[in-house]
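Shown here: the complex without one of its protein chains, the others still in place.
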Amino acid sequence: MADDTPLLEIDDLEKHFEQSTNILDLLLRREPSKIQAVDGVSFTLETNDSIAVIGESGCGKTTLLLTLIGLHDITGGDVVYKGTPMSDFDDADWKEYRSNVQVIFQDPFNSLDPKMTVEESLKEPLKIHDVGNRDERVYQVLEDVELRPPEQYLHRKPMNLSGGEKQRVAIGRALVLEPDIILADEPVSMLDVSTQASVLRMLKDLIDDYDASMIYISHDLSTVSYISETVNVMYLGRIVESAPTEWILDDPKHPYSEALVSAIPIPDPHHDRARTEMSGAPRDPIDLGEGCRFRDRCPKVIPPDGIDVDQEAYREVMAFREALERDDLPLERIRKELDDPGDQEAFAAAIRGEYFSGEMTGENATTVDAALDDVADGDLDAAADRLRDRFESVCENTPLSVEAEADWHVACHQYYDHDRRTKEDHAITTD
Amino acid sequence: MPARDAVSLPNTEAFENIADHHIVRNFVGGLRMMLNDRTTAAYFWILVGITFLGVVGPMLAPYGIEQTQYSETGQILSAAPPSINHPLGTTFAGYDVLSRLLVGARPTVITGLLGGGLILTIGTSIGITAGYVGGRTETILMRFTDFVYGVPLIPFGIVMITFLGVGFLSSILVIGLILWRGGARVIRAQTLQIKQYPFVKVAKATGASRRRIIIKHILPNVAPMAIFFLALGVGYAIMLQASLTFLGVASPFTPSWGVMIRNAFNSGYMSQAWWWSLTPGLLIGITVLSTFMFGRGYEDLITADSESVEADTVAA
Partner (left out) sequence: MSRPLLEIEDLTIRYETDGGDLTAVSNASFSVDEGEFFGLAGESGSGKSTTAKAIIGGLDDNGWIDGGTIRYRGEEIQDFTDKELNEKLRWKEVSWIPQSSMNSLDPLQRVSEQALEIGRVHTDLSNEAIREKLKEMFDVVGLQQSRIDDYPHQFSGGMQQRAIIALALFLEPSLVIADEPTTALDVIMQDQIFKYLDRMKDDAEISLLLITHDISVIFESCDSVAIMHASQIAERGSTTAVHDNPRHPYAFMFKEAFPDIREPSRDLEVIEGYPPELIGEVSSCSFTDRCPWAVEECHQSAPPLEPVGDDDATHAASCFRSDEAYELYERYGATDPSAEVEAEQGGN
């Protein structure tokens, strides 16, 4: 193996699930829709690296982890371990991978088998991989995870351990095979805050001591700086920003990272933090299309050139188009609530009332009005076309791979649209 | 790789270890906890007592079971009420009821253990296989279980026994072949749940073979439920066997308690010689009740146990 081969390369990794189909779908020969849980994720883990993947629930981070430990089949892209792609793994490769890549899960209460003693849990990986010296190894690893003296813990069952102790055993089990890579899924988020810090610190120290690398998955940006140098921010299956942790905390570039960072509470009554501007929640990762996944909630979505429109009004148009194109408009209900369900004009006005606050003028207003009339007439396609012609954003039609600039990757047109701004405007500054 | 895992030497050694302490320890531990509850302990000791009767009963019997008893005047003691010599009276044919009862304990115990064991083995195997393997295997196994659910018990038993030949063992076999269905469903559901726990995922990610996960993780964790079904199975098997015997489709020559009731009924003296059928009926009732209540105690214990774990989780 060449020296410059990275430890783990995640290359355009894709994990799609097929939505369960029923008999009707089969009869109608409908294509099952795909859940794009992980969709084109790439990053590289070097030896002694610690990389974090941060995102809200449903962003695909746990799917990513399960795919990396080989519990999900890959549906696209690849994971390359020490130069060998997972798709080419034979049994021996798998065996090696499984002994060198270990995982720590979030929930300390269910990550140890309640029927096994600490000793049995810790010995299991050694037995599976036929490693000798088990007693010494188990003893040593208990010392390392600060469960001292080990004799006191060997014969306990999880029931008789506190949350912090359980998680220490789980960390010990991950380390006992002396792996190259630890995958950690929110290992401290369910612990009390008084123990959180000590477990985090211990985990970080042990990763160094055992000469391992780590991929740390969490929803919590505030503790990530204690464990990882680099952060990948994930949204709906893709990485939207990747940079050194302190940079992202200090000056997030992608509008989503910005929202995420600015929503973190500051433990200081004197600090006056503005509440988030964002509303709603991420949508389902189905039929996401080509463009930016954050466009429907993005406060900075980019209007087409030559159109003069207020940002807020533009976002309303985008939200309406999104619902229209996904056939999600609650038309029946709106019509039912009318005094006279046959009144087309009132119908169009009611739809407008539901989606627009009315801050639009000129050509923009005319287009929206015409589209609303189309919708009232039932011609949804025409309305969609009409709106797309005028309002289509670069954010929705242009695929954007994560572009690189030094150590900072931001998947947002704001930073690469040369008509708008130049890259130089956003030259990376470190303090 | 799993296959290789399974045959390599250290694993056979591990296998012995499991039998040595893993499952046994859990079983003993669970039993000890159960016996802390006085009611459950009482039922447990009743069951132990009945099993003991099954072993030594025939030796304790004061008379032979087909030894006709005579009164001092030399007459056959036909359906004689309880007396000092025959504390439970005699049958129509002049046999001692107590002796028959003691000897009859053995077939009853054998029926319970064998029937319950069959139910447990089939139910657990099908449940765990379906739950853990999933996919088509699961579909086929569970549809088969549904099918078995649709089989009416007694008529099927009669048909099967006429097919297999009337006999003590064949009646137990028939019982086992039907009654596993409830256990299979519940154990499959449990397996599905346990399969989702992180500790199983961790074991998989570490490269544990399917066999290892089933034996070391799934089995010990479904064991409480399996034991519950074993207890129910023992009870049902005894009850069903008594019913089949009573209907005349089990061997009348094995002197089980069910046979006693049947003989009493057939003799036409059932209402006069109440002592003939009352004691075996009572004993069947007590045995079945004890198994059910014992199983219930185990279930209570296990749910209380898992609730406390959940409470822990919530508190954190």
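Order of writing sets the chain letters: A and B. Residues in each chain are counted from 1.
Quick note on the criterion: contacts are C-beta pairs under 8 Å (C-beta built on N, C-alpha and C of every residue); 3 or more make two chains touch, one makes a residue touch a chain.
These figures come from a predicted structure and were not determined experimentally.
Participant: Among A:71, A:264 or A:286, which one is in touch with the chain left out?
Facilitator: A:264
Participant: Across the whole complex, list the residues on subunit A that are touched by the chain not included here.
Facilitator: On the subunit A side, contact with the omitted chain comes from 56-57, 162, 192-198, 200-201, 219-223, 225-226, 245-246, 249, 259-261, 263-271, 273, 275-276, 278-279, 281, 330, 333, 337, 354.
Assume only the chains that are shown with their structure count from here on.
Participant: Centre to centre, by mean C-alpha position, how many angstrom separate subunit A and subunit B?
Facilitator: For subunit A versus subunit B, the centre distance works out to 51 Å.
Participant: Spell out the part of subunit A that touches subunit B in their complex, as residue ranges.
Facilitator: Within the complex, subunit A touches subunit B at residues 66, 69-71, 91-92, 94-95, 98-99, 101-103, 105-107, 109-116, 120-121, 124-125, 127-130, 159, 163, 170, 173-174, 177, 190-192.
Participant: Within the complex, which stretch of subunit B touches subunit A?
Facilitator: Residues 1, 4-5, 8, 10-11, 14, 22, 26, 197-199, 201-209, 212, 216-217, 220-221, 308-309, 312-313, 316 of subunit B touch subunit A in their complex.
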